[in-house]
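Only one protein chain is missing from this complex, and each of the others stays in its spot.
Per-chain numbering from 1; labels A and B assigned in written order.
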Amino acid sequence: MPDIMPVEAPVLQVDDLTVRFRRRGMDVAAVNGVSFALARGETLTILGESGSGKSVSLKALMGLLPDYAQIEGDVWLDGKPVLELPPAELAKLRGSAVSMIFQEPMAALDPVYTIGEQIAETIVQHEAVSRATAMRRTLDLLDHVKIPSAARRMKNYPHELSGGMRQRAMIALALACSPSVLLADEPTTALDVTVQIQILLLLRQLQEEFGMAIVFVTHDVGAAAEISDRIAVMYAGRFVETATTREIMRSPRHPYTEGLLASTVHGGLRGRVLETIPGAPPNLAHLPQGCAFAPRCRHAREICAHGEVPVTVSPTGAMVRCVRAAPVPAQEVSA
Amino acid sequence: MNMTADPRDRGGPAQPLLLVNDLRKHFPVRGGLLGRQIATVQAVDDVSFSVRKGETLGIVGESGCGKSTTARLLMRLIEPDAGDVVFDGDPVGDRHGLSVNAMRRQMQMVFQDSYSSLNPRMTMAESVAYAPRMHGLPAKEALSRAEDLLAQVGLNPRQYARRYPHELSGGQRQRVNVARALALEPRLVILDEAVSALDKSIEAQVLNLLAELKARFNLTYLFISHDLNVVEYVSDRVLVMYLGRVVETGPVEAIYARPRHPYTRALFASKPTLDPDRRTKEMPLTGDPPNPINPPSGCRFRTRCAFAQAICAELVPPLAAPLDGADDSGAHLVACHLPHAQQVLHA
Partner (left out) sequence: MSQATAELVRRELGPVEITPIAAAPGYWKAVGQRLMRDPVTIAVTVILLGIIFISIAAPLVAGADPYAGSVLARLKPIGTPGHWLGTDETGRDLWARLCYGGRLSLLAGILPVSISLVVGGFLGILAGYAGGLVGTLIMRTMDVFYAFPSILLAIAICGLLGNGLSNSVIALSVVFIPPMVRISETVTTQARHLDFVEAARASGTTTMQIIRHHVLANVLGPILVYATSLISVSIILSAGLSFLGLGVTPPQAEWGLMLNSLRQAIYVQPYVAALPGVMIFITSMCFNLMSDGFRSAMDVRLNK
């Protein structure tokens, strides 16, 4: 059961995604039952700190996890069940129906080919057009991502471009075949603030032009507020709260979300002691019973440490995984 | 800021703890067949500032602005090409002043990467006790001081003293780094992006800790960061750097409320909003920060400045009082030739 039901058929639907890494000496529950649905042209931000499982979730959507990852659940992309596809079919989907941009552009760009060649090759592979057509579209794409002197830049190698331009080249590569879904794994985290805002604005603009849905993973509340329609807050492999951006920023309901927003530093807090969430995120190899956040939660009660945590879904589609949000008497809607 | 009598204090509260004059560092770029110098990275150029006793001076800027190089120059981890550093009235490195070693006992640094800052083969207590031991403290006393410092930074020595770096989380390691920096009882601590690599909730904890320690040990901080919000929260005065030069400096409220330099304005306008109803609509600044190799002549920001004129290419703008005359306390300084460029268009 997805947590939020959009009006039209969702372009991406994830049901109870679970990822465990099992290897000699390691048993880590990285993702514990994540569900969401994404409509065309919508941006969902997965907000979480390190160790929350956000990057792993993203990689699972494209089948990019190593062999020792055990994946359960269902992922439907444009109606196709991604996790059950044979590798050849999955390879066809990557780049054409779904593509990904990373924190480090060199993770996506091959250093021994010019960026023009790389983008054109992707187009040719997925859409079987002539090379000349592909080159023309590449030029068009580079213009779209606002790389100046695109015709000249097409012949540059990745190391000849500055950091911001490499980022844009990577975005152009990801959009080459007009995917329905763009997965963005912390693409602005390593950027300077002036470049970051350019990339965020660019992504918003490209979304309007291309109409794709974006899943944006970040730990930066500011970036999330700038770009998302909805935010899903992730902790210890689960969504603890999802709602529209406005609802999350104005009236968070889960104690972790509250803590995260309260501990976000800004100048208005000068001279005051910052509110903090005590302790540290849990070890994913030894998750506590009951609510994973309970050991750090100031509202924790006896009941939080045992049993299933109730999930409450409001009429607008917002979800909270907390006992305090459950309506009284206990009429829970569990996922 | 009450300065309780520190026996090492010379000159009282009026004398700046740190005075930096025209600091310069250029790195040669070698290439070609014989490794000749083909270009220069002008990393730090004519940087001058002062740090008052008991304050926190924030240095803010993007990558390539030279803030980390400045920190390393101050600690003499890199030798400056030119410039003076005066610590509480004593010129550093001078025959009649403070030796570099003596300076290092009063000024310490915390680095950005909490993991690589710690020797992977040493326990936490050993890492913290290392410097005092090497300076002559008997091993037992050094260990005792290390344990005390671990407790001061919020780590129970019973649990953490004998651990190795890989057993601790990023936030815990950074606390150990702070403890290590305090082991020699310094008066000034340079925090070079010390909280930038931490998760936001951990960052808040460490910032609280730093504030506590500052009060407890009567410290002065030099806080270097690219995070505008954190710098605003933490600093009393702020220095804005661009491509190796200081472009603006002043009290934090003045700088953040009425930034005068076009770069500072663009920088602040680039901060992501925390209000989804008031999203950024336009890019305040286009393009990437240029290369510190062979930077633009005159004012280094002129290639991206909407107000640039001929004079900006010919003359390096000096750091001077704002040209609109509004601020005459002398505390707020801007490096810009043009009065109309310094006007704040909207509050």
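The criterion applied here is as follows: a residue touches a chain if its C-beta (ideal position, glycine included) is under 8 Å from a C-beta of that chain, and two chains touch if they have at least 3 such contacts.
On a predicted model such as this, the values are computed, not experimentally measured, just so you know.
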item: Residue, one of B:N156, B:T286 or B:T303, that touches the chain absent here; value: B:N156
item: Residue, one of B:S50, B:S144, B:T273 or B:Q343, that touches the chain absent here; value: B:S144
item: Where the missing chain touches chain B, by residue; value: 75, 77, 100-102, 104-105, 108-109, 111, 113, 115-122, 127, 130-131, 134-135, 144, 147-148, 151-152, 154-159, 163-164, 166-170, 177, 180, 183-184
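Note that only the chains that are shown with their structure count from here on.
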item: Rounded Å distance between chain A and chain B, as computed from the means of their C-alpha atoms; value: 33
item: Partner chain B, residues of chain A touching it in the complex; value: 49-50, 148, 162-165, 192-198, 200-201, 219-223, 225-226, 228, 245-246, 249, 259-260, 263-267, 269-270, 273-278, 280-281
item: Touch list for chain B against partner chain A, complex; value: 62-63, 169-172, 199-205, 207-208, 211, 226-230, 232-233, 252, 256, 266-267, 270-277, 279-280, 282-289
